[in-house]
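The complex appears here minus one protein chain, its other protein chains still in place.
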Amino acid sequence: MTSYRLPNRGRVDHRKSVRFTFDGKSYQGLAGDTLASALLANGVHLMGRSFKYHRPRGVVSAGSDEPNALMGTRRGPGRFEPNTRATIQELRAGLEATSQNRWPSLAFDMGAINDNMGSLFSAGFYYKTFMWPRSFWDRVYEPIIRNAAGLGVSPTESDADTYASRFHHTDVLVVGAGPAGLAAALAAGRAGASVMLVDENAEPGGTLLSEPSVVIDGKPAWDWLAQALAELAGLPNVTVMTRTTAIGYYHQNLVGLAQRLTDHLDTAPSDAPRERMWKVRAREVVLAQGALEKPLVFDGNDRPGVMLAGAAQTYLNRFGVKVGDRPAIVTAHDSAWHAAFDLADAGAKPVAIVDVRPAVDTALTDRARALGIEVLLGRTVTGTSGRLRVKSLRVNRMEGGKPGAPRDIGCDAVLMCGGWTPCLHLFSHTQSKLAWDEALQVYLPGKKTEAVQIAGAGRGLWGIASTLEDGATAGATAARDAGHDATAQTHTVTADRTGSGVTCKELPTDKDPGKAKAFIDFQNDVTAKDIRLAVREGMRSIEHVKRYTTNGMATDQGKMSNVNGLMIASDALGKAPPQVGLTTFRPPYSPTTFGTFAGYHKDATFEVTRRTPIDGWAEANGAAFEPVALWRRAWYFPKPGEDMHAAVSRECRAARASVGIFDASTLGKIEVTGRDAVTFMERMYTNPWAKLGVGRCRYGLLLGEDGFIRDDGVIGRLSADRFHVTTTTGGAARVLNMMEDYLQTEWPDLKVWLTSTTEQWATIALQGPNARKLLEPFVEGIDISAEAFPHMAVAECTVAGFPARLFRISFTGELGFEVNVPARHGLALWEKLMAAGQQYDICPYGTETMHVLRAEKGYIIVGQDTDGTLTPDDAGLTWAIGKAKRDFVGKRSLARPDMVAKGRKQLVGLLTDDPKVVLQEGAQIVADPSQPKPMTMLGHVTSSYWSDALGRSIAMAVVVDGRDRDGQTLHVPMPDRTITAKVVKSTVFYDPENTRISA
Amino acid sequence: MNAMTSTLAAGVTITELAPTTRIALRLADPATVPGLSLPTEVGARSADGSRTALCLGPDEWLIEAPEADRAAVLATLAGISAPHSAVEVSDREITYALEGPAVLDLLATGCPRDLARMPVGSGARTVFDTAQVVLTRETDDRFHLTVWRSFASHVRALLDLAQRELAAGL
Amino acid sequence: MTHFSFAQVVKGALTGQKNWTPQWPDREPKAAYDVVIVGAGGHGLGAAYYLAKEHGITNVAVIDKGWLGGGNTGRNTTIIRSNYLYDESARLYDHALDLWENLSQDLNYNVMFSKRGVLMLAHNVHDVQSFQRHVHSNRLNGVDNQWLSAKEAKLFCPPLDINPNARYPVMGAALQRRAGTARHDAVAWGYARGAAARGVDIIQNCPVTAIRRGPDGRVTGVETAKGFIAAKKVAVSAAGHTSVVMETAGVRLPLESYPLQALVSEPIKPIFPCVVMSNSVHAYISQSDKGELVIGSGTDQYVSYSQRGGLPLIEHTLAAICEIFPIFRRMRMLRKWGGIVDVTPDRSAILGKTPVPGLYVNCGWGTGGFKATPGAAHVLAHTVAKDEPHPINAPFTLERFTTGRLIDEAAAAAVAH
C-alpha cells in the first residue's frame, strides 16, 4: 500500500514506528500519531459506518468533533471500549482497533440495505408505523428496532483500570492552549497569579500546530511555541496539563476536567490511574476553546475521502500526512485556500478550489493559479461519486441563482469548509446568553453569569495576531480580577493568515432535493431534507427539530451539525437564525468515561463501611453480617453446618437460658448537657423528663413535627444537667441534626449542647438470667444487685478496669446490662466477658436474634414496625406521651382530624392458627380472602419470627382499628395458600408480667 | 511531547498517632474560662504548653492534651462556672499524621477545601471523601487528620490509594 | 391530520415526503375558551386530548411558556411502572399503565411503550421486607409484581453483578413485567396531534403570567405574554413551575422545586434488556431504543429553577452504576441535563379541585410523574369536565395536608434501623 506520509514533515517522530492493528490487519504508524493520522498515512480513509443507513464513512475531522471515525479500542483483558474517536486516540504499541456497526465487514456491510430504503426511514418514520397488528410491537417491531440500535458494542468484562480525582484551586483557569490560551496563561502567569492551563490535545499549541508558517515575535510559530511552553514550565505558579478536557462548567467557576493519563502510553506504570477528574475552583476562567470548522452540506458530502479542510491541514502539518494526492477543495471560507496551498507545497496536486462565493481576495486566486490549481468561483456542488472512497466531485456553475450544467472533477479527496463556529459550549453551560452576530453570521458570547473571559477564535476573532492580543488581554484581566498586578504583553506576528467567509445552508442543487443525501449530522444520518420535513410536519422549535430528526444528538453533540441544522431550519421556517436559536449545550464537552466520574468510589472504597471495635472478632468467629445504614453488623454466628434459622434458634435459647452477649456499639449516642438540658429534652421527646431521677433511664420517643414516629431509644440521666441519649443505628445522624436545628434556630436561648458520642463508646449488651453473675465480678465502684441497681438504672463505674457507663436495660425481656466503655477497650472487654462467660455457656448473638427476642416481648423497631406513617397511638405507645406536657415536637399534629379519626392502622399481635406457620414479613392482611381483586387490605405483617421460647410463630402487624379486633380471625392470602391468624391486642408474647427483666 | 508541569512530587508518609485526650468543649463566652486561652476565630488554635484548643465553631473548641494530663484537663474544665458542656471524646476518633512535600496533593484527592490557604497552626472541620474530619496544619507539609473511628479504615484506604497514585508519578 | 400508517410512510418515500402536514398547527390564542390548560407537558396535553375525546369539550387551549413537551416530559428517564404500595397510588398508576398499553393505537402515534420489565433491587434486609410488602400488596390489588432471587434477577438482567461480597449485594429484586419505558417526546407529540385534530389550540412560547379571578372569586382567565385570555375553567399542570403560577391566583401550595439530573451514555448495541432501579445505591438505568444507556441521577439539595444541577451528584450516580454494573466503567457519558421537579411533603401528587372555583391543579409528581401521564391526564380531564374528581384521583387532594391523610410512599419505604 502506498504511503501518504511525508518525510521530515509534522511533529511525529519519524524514527519511531509503532505497530497497531485495525480490523485485525497490522499497520505501522509513528510515535505522535493519532489512530486516524496513522490510518490515513496508510491510505485508509474508510473508518466507520453510519448509525442508521450504515453508509461507508471516512474520517472528517482531526479532533474531538469527529462523528465518523469511531472504533472499538482494546488493550488486553478488561480494557476494551467502544466508540473511541480515532482522531483523539493516540497511537500506542499494540493498540487493537476494530470498526463498528457493520456486518460482516467494514467494506461489505449487510446493514447498508437501509441506505437503499433510506427514503422509508425519513425523520420520525417510526412514530408513524409499527403499530399494527398491535401484538407485533412487543414481539416483532421493537426487538428489530432495538437490534438496529447503537454503534459499538459494550464492554463485557470488569474494567481492569483505576481512576482518580482531585480538587484544585487556582486564580486563573485557562481552557484551550491555542495562541489565545497560551497568551492568556503567559499574561496571568507572569503577573504571579496561580494559573492552570489545560488542553484536550496531546500537546499544547492549538492552531499553531497546524500553522507552522506563521512567524511570532520574529520566530517561526513552532519555535515561539516551544519558547512559550518553556517559560510557562519555568513558572512555579503555572500548571500546564494536556490530554485534559474541560468537560463542564458548573456553578461559581467550578470546572470539571477529565485528564487522560495512560491511554496513550505503550505500557502504563503500575498504580497509575487511567484517568483523573479534576474539580477546579477558579477565581477567574478564561475560555480560549477556539472555533470549530463546519462542513458544507451537499449531496454525497459524506463519502470516505470527504473531510474538513482544516483537518487536512492538521494532518499535513502536524502529522506529516497527505490525505490525498489530488484533492478537490470546496469552500465558503478563505481558510480552506490555505489548506490547499499547504498541500500543494507538500507535493500534492490539488485539482481545483471550488468556492461558493462569486469573488474572493485576489491574493488567494493569484496564489492558487500560480500553484497550478484550477479556481472555480460562484459554484455549487451537487454530488460526489465513489463507493468506499470519493472519486469525483460534481460541480455546477450558478446561473441566475440556479445551478447550471454540471461538471465532474476527478479527485481522491474532497476538502470542505463551511466556515467556522466559535466554540462556546462551556460558556453556555453557565446559562450565559449567546448573541447572534449579523455581520459574521455566528453566535458570539453575550451576557455572562460567571467571572469568565472569552478569548480568541471563540470570540469570533480570526488571525493569529488578533488572537494573541486578545488572549493576553483576557489573561491580564483575569489576573487583575484575581488580585494581581498584571499587564497584557504584546506580540508581533508576520505571515499571518487572516480571512473571512460566508455561512451557508445546504448548497443549491439541480437534482430532486427529495432524493439528495446532503448530510448535516453524519453519525445520525440526518440530512437537509430531514430538517425540512420536520419543519413541514409542524416542528417549529429548533428543539423539536433536534428531537424529531436527532440532529446534534450524536456523540459529537452537534459540534459539526448544530449551525448547519440551524441555517437550514431557519430557511425552512422563514425566520432569521437568532429567531430560531440554538439547542442547549450540555456537559460533557467530549464524551467522558464513567470511571472518571466514579473516581475512587469502587469496590471496597465505593462507600464507607462503618465497623465497630468488635467487628474483627465477629469476623474471626464466623459471623454473617448485614448492612444497616452505613454500618455492617453481625447478623448471626453460624456454627459449622448451621443455617441462619438453626443459629438464631440456638442463640435465642442461650440468651433465655443463661446469658448472651451482643455488640450494640452502633446505637447512636448523643450527650445532651447544659443547664437547660431537661427543658430541651421535654421539648424534643414525647415523654416527661423533669422527674426522671439521676441514675435512672427512660424509653424516649421522638416524633417529627408531622406527628409521626421518627426515632426512639433509652435515655439515661447521668446528672441534673446531663443525659446520655441513645438513638437507632440508622437514625443517629438525623436525630442529632434535628436536635441541633431546634436548638440553634428555635431555642437559641437554651443553654444546652449536644455532642455525638456514638463512637466514643463501645457498647456490649449482656442479656440473660446469668448476666449479673457474669458481670458482677468485673464491676467496681457500684453495687449491681437487683435492689441497688434495678431495671432502668444507669451509673458510671469501672468494668474490668475500664471506665464505664453501665445501664441496666433490656431489649430482650431478660435481666440485662449494657456496658459502655471507651471504644479502644471494647474488644478487650468483649474478650474478657467471653472468657469468663464460658462457665455460663455464654453465646454471642447477632441482630437477627436481637430482633426475635425483642419481638417476643413486643418491643417495636422503628423503621420496621413503624414506617413513617405511624403515630404513637398507632404503635400503642400512648403511654410514652407526657400527658401534662403543653407541647413537644409533633404534638400539634397529633390533633389533626385524620390523626384521631377511626380507621387508622394500629400495631397488634398476630398469631397464626397453625403455630408452625411463620408469616412472611410484608404479607398483607384481609378480612375476607375470597373477595375479588382489588382486595380491601387491612394491614400488613411488620415482624414475624419463629419463637423458640414459645414453641410457635409470632408476629406483629399493623391492622386497621387493630385494637378493636382483639380475638378476630383474619387472613393472610399468599400466592399458594391463605393463612388464618388471630389478632391479639397485646404484642407482648413472652413474660407479660416482666418477672424476668426485674430479676 | 508531554507538557505536564505540576507541583506533584512523590512522597507522603501516613502514620496513625497514639491516642490523646480530647474534649469537646462548648460554651457561649470563652472569656469566662480561667486557665485556658480559647481562640475566638473559627479555625484558630491556641496552645498552653502541651494542651491545645482548636476553635471549631463560634461556641465549640476541641481541647487536646497528652493522655497523662487527662485528669488535670477535666478538672480545669469542671471548674468553669459559666454554663458549658465538656464531653470527653478521646476514643471517638483516630488521628493520622500526613507528612511530605506532596501532602497537599494527597489531601486534594478527597478534601474540597483550599488547604494551601490554611495557615500553619490552624485547623478546621471539613470533609475527606464522605467522612467528616478535623484537619490541622502542623507545619507546611504536615497535617493531622482526625476522623471518627468507624470511618477511619475507609479514609485510610483512600489515603493509601492516593499515596500509591502519587508515587506512580502521573 | 394525516392518518399515520405504513402505506403513508411508503407514499412519503415515493413522493419525496411531500405528503405530510403539520402534526399540530401553531395557533394564536382566541379571546376566550371554555378551558385553558397551563403547561403543554404530557399531562396538560393529555388532559386536553381526553377533554376533547371523552367529554366533547373542544374549545380548549393548552398554553406553554416554551415549546411543547420541553419540560420534564422531554427530560425524564421514562421509567413506567405501577407497583406502588398504597391502594390510592396503585389504582392511579395502574390506570395509567392500562392506558399506556393501547396509547399508540389510540393516538395513531407510536409512543413506543416497551414492556421490558422494571427490576427493583433489594440490597439489605430492610429492602427485602419493604419490597415483599409491595409484592404482596400489589398482588392483592391486582397489580403485576413478583419477587426474584438474586440469581433470577441476574438471568433477567445479565449485566447485573450479584457478587455476594459487594458493598451492596443484590439480595433479590421485585420485578414488574408489565412495566417499562416509552419514547418521551412522542408522548407529548402524540397527545398534541390528537388534541389539535379535535379542535384544541396549542399555544407555544406564551408564558402565563397570572391567573385572573372575578369578584365572586371564580377564575375568569389567564394573563399571558400574548394578552388576557378568558376562560371558564383553568387547569394548571406546570410541573416545577406550578407554585409560581398558582400563587398568582392566591393559592399557596405545599411544593418545593428541585433540579433533577439525568444522563445518557454513548450509544451501544443492545446489552441491557430491562429497566433496573436501585433505591439504596441510587442507580436507575435502562437502554434506549437508540442504544444509549439512560441513567437517572438525584436532585440537588436546594430549591432551584435552573435546569442544571451539580457535578458531585453525577459522580455519585455513575459510581453507583459502575458498582452494580462493573462492565460499564469504560463506557462514556455523552450528555447530562436537568429538569425542575415539584415535590410535595408526602411525595404524592396533588390532582383535583382547588379552593378557587373553576381552578384545578395537577402537580407534585416530583421525580416520578411520567409514568402517570395518561392516567393523570385522563382523570384530570374528568375532574375539569365534571367539576368533581374521578374516584381515582379523589384521594389526591390538597386538603390531605390539613387533615393529615397523607399518601406517603416514601415514608412507607422507611429507612433502615
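Per-chain residue numbering starts at 1, and chain names A, B and C are given in the order in which the chains are listed.
As a working rule, a residue touches a chain if its C-beta (ideal position, glycine included) is under 8 Å from a C-beta of that chain, and two chains touch if they have at least 3 such contacts.
Following the convention adopted for this analysis, contacts and distances are computed from a predicted model.
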Its UniProt record identifies the chain omitted here, from "Sarcosine oxidase subunit delta", "Serine-protein kinase RsbW", "ABC transporter permease" or "CoA transferase subunit A", as "Sarcosine oxidase subunit delta"
Full-assembly contacts of the left-out chain, visible side only, are chains A, B, C
Of C:Gly16, C:Pro169, C:Pro254 or C:Pro357, the residue that touches the missing chain is C:Pro254
Per the whole complex, from C:Pro29, C:Gly190, C:Gly310 or C:Pro326 the residue touching the absent chain is C:Gly310
Out of A:Gln227, A:Thr492, A:Asn737 or A:Ser998, only one touches the absent chain, namely A:Asn737
Only one of B:Arg70, B:Arg113 or B:Arg142 touches the unshown chain, namely B:Arg113
Contacting the left-out chain: of C:His241, C:Lys290 or C:Lys353, that is C:His241
Hidden partner sits against chain A at residues 167, 250-254, 279, 281, 431, 449, 705-706, 737, 740-742, 744-746, 748, 886-887, 891-893, 895-897
Note that chain B touches the absent chain at residues 42-43, 56-58, 60, 112-113, 124-127, 132
Residue positions on chain C contacting the omitted chain are 241, 243-244, 252-257, 301-306, 308, 310-312, 345, 401-403
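Here is the rule we go by: only the chains that are shown with their structure count from here on.
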Cα centre of chain A to Cα centre of chain C, whole Å, reads 22
Chain-centre distance (mean CA atoms) for chain A and chain B, in whole Å, is 31
Chain C residues touching 2+ other chains are none
Note: chain A residues in touch with at least two other chains are 165, 279, 604, 607, 609
Given the complex, residues on chain A that touch chain C span 51, 79-83, 117, 119-120, 122, 125-132, 134, 137-138, 142, 145-147, 149-159, 161, 165, 248, 250-251, 254, 256, 277, 279, 429, 431, 512-515, 529, 533, 536-541, 543-544, 547-548, 550, 555, 557, 584, 586-588, 591-595, 597-599, 601-604, 606-607, 609, 626-629, 706-708, 728-731, 861-864, 866-869, 893, 896-899, 920-924, 926, 933-935, 937, 940, 973-975
Within the complex, chain A is touched by chain B residues 1-7, 19, 24, 26, 28, 59, 83-93, 105, 108-114, 116-117, 129-131, 148-151, 153-154, 157-158, 161-162, 164-165, 167-170
Seen from chain C, its contact residues with chain A in the complex are 4-6, 8-10, 12-18, 20-26, 66-70, 74, 87, 90-91, 102, 104-105, 108-112, 114-115, 123-126, 129-137, 139-142, 159, 167-168, 183, 185-186, 189-190, 204-205, 265-271, 287-291, 306, 308, 310-311, 314-319, 321-323, 326-337, 345, 400, 402-406, 408, 410-417
